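The complex appears here without one of its protein chains, the remainder shown in place.
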């Protein structure tokens, strides 16, 4: 087994005396698809926010690719190779679908401010490279037909796809997906699963997936972490998780379809 | 390439406008009165476009733009009047110092959001004004005498360069980064955009061209006083950008042209002008908050026509 891509030790965060997340240990190996599940308010998104630099953890350590990324600014985390989607879709609404992806591609482009202002050759070269790469991502997600639409005018399911395409365009090694199938119908969810499996192979990605849809998680994840009340209560393969009494207890009262 | 053809088309159009008006000025068809109106129009366009990059593109609510205009005006005036430099050097130095002032103001304040940023920029603009008020070297409250050096050529090419550079900036990865901040700062950050850097860059570019406008303004009116650059001036500039449509460069330009004409005709009735201005401002915000063009450009409106397909 190679060294873990992401390693999280004793991670915790306190908001005004309230321990939102504590004592979380996790690892993700290169190429692995890992699920993060738990009841509402268990601290899943908070964990994402710590991994991506939106929140600075109050305790513990996050190591990515051999380097500590604790408290790094979000854009630096992204440039370092972790990108994400948002649970409550956060597209750039007044930008075109293509431009949404181009924004994420920004960090991979080289042409500088002066070359753009004075329209030097490197600007044109850089911009056409961005255009090419961004279109390629749109094609993978079947969004190329919408490229000139404003993001806000896309149908809901397409907006969710665009979120993933955009995250991918930032060139991550680890992709964090926050409930990518929320609000989708079963057919759309199925298509999305296929797509996630495809991009993982195509781009040699590790993926950490938050999801409420148990089918999706159990179906495609190799390993699963379960959070409850801000703490990890279980870790293991889908089969192990399904049989774990602690997990069943945590979900008691919630609608479970295991 | 199609894009560069459109670009050169605009440049030729600009040169034709320049030449025609210059000829009309030379043969006396455009009188001094109208020449002055055209120069004021150019200054207002520069101010509007320079605020547009901060407010319309990057979404940072600055309401102290007159402060940077003041820096450009005073620094250029010091260059030409006290240090006897040529006008063009004065414009450049004024703009550079204004951009530095923009950096100085922007770096601490751009961490603030919305209302707080607005009020902080207003505060900084007032501080800049009070500083000039207290410097005897530039005449204090009495102001500074300046020889008339601005002419149609300076004003017009000031506008052309301002628009060219700001639209070049906007239509590049750097401009898109700024727009993404306007749209959703947290998402922009998560997509790898250094939001602080781009906010400061937009602020500095905007301040630079406000400085150019200030320099050209200073050398058009024989005297500058600190009171000229109070927050009423900042609001005047704000009105241009808001009416044109936040995010629309051509909208800002059209609003600047239109309001300069209105202002010129209402010169004898400043109160009436302000009442009309403020009523228009309130009505636009209540019934069409996106302004004249929203985030669209005039060129977008022609896209459905013959030319189709151009992305400029």
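Going by the order they are written in, the chains are A and B; count residues from 1 in each one.
The rule is short, and it goes like this: contacts are C-beta pairs under 8 Å (C-beta built on N, C-alpha and C of every residue); 3 or more make two chains touch, one makes a residue touch a chain.
Everything that follows uses one rule, which is that contacts and distances are computed from a predicted model.
**Q** One chain isn't displayed here; going by UniProt, is it "Na(+)/H(+) antiporter subunit A", "NADH-quinone oxidoreductase subunit B", "Alpha-D-ribose 1-methylphosphonate 5-phosphate C-P lyase" or "ABC transporter permease"?
**A** "ABC transporter permease"
**Q** Please pick, from B:14, B:85 or B:112, the residue that touches the omitted chain in the full complex.
**A** Going through B:14, B:85 or B:112 one by one, B:112 is the residue touching the chain not shown.
**Q** Consider the whole complex, including the chain that is not shown, and state which of B:87, B:124, B:154 or B:169 touches that chain.
**A** Of the candidates B:87, B:124, B:154 or B:169, B:124 is in touch with the missing chain.
**Q** What residue numbers in chain B mark contact with the hidden partner chain?
**A** 55, 61, 63, 108-109, 111-112, 114-116, 118-120, 122-124, 126-127, 130-131, 133-134, 186, 231, 235, 238, 242, 246, 271-272, 274-275, 277-279, 281-282, 285-286, 289
The rule is simple: only the chains that are shown with their structure count from here on.
**Q** CA centre of chain A versus CA centre of chain B: separation in Å?
**A** 40
**Q** Give the list of chain A residues in touch with chain B in this complex.
**A** 52, 54, 73-75, 78-79, 83-84, 86, 90-95, 99, 102-107, 109, 111, 113, 116-119, 123, 126-127, 130, 166-167, 170
**Q** Report the residues of chain B in contact with chain A in the complex, numbered from low to high.
**A** 165, 168-169, 172-177, 179-180, 183-184, 186-195, 201, 247, 295
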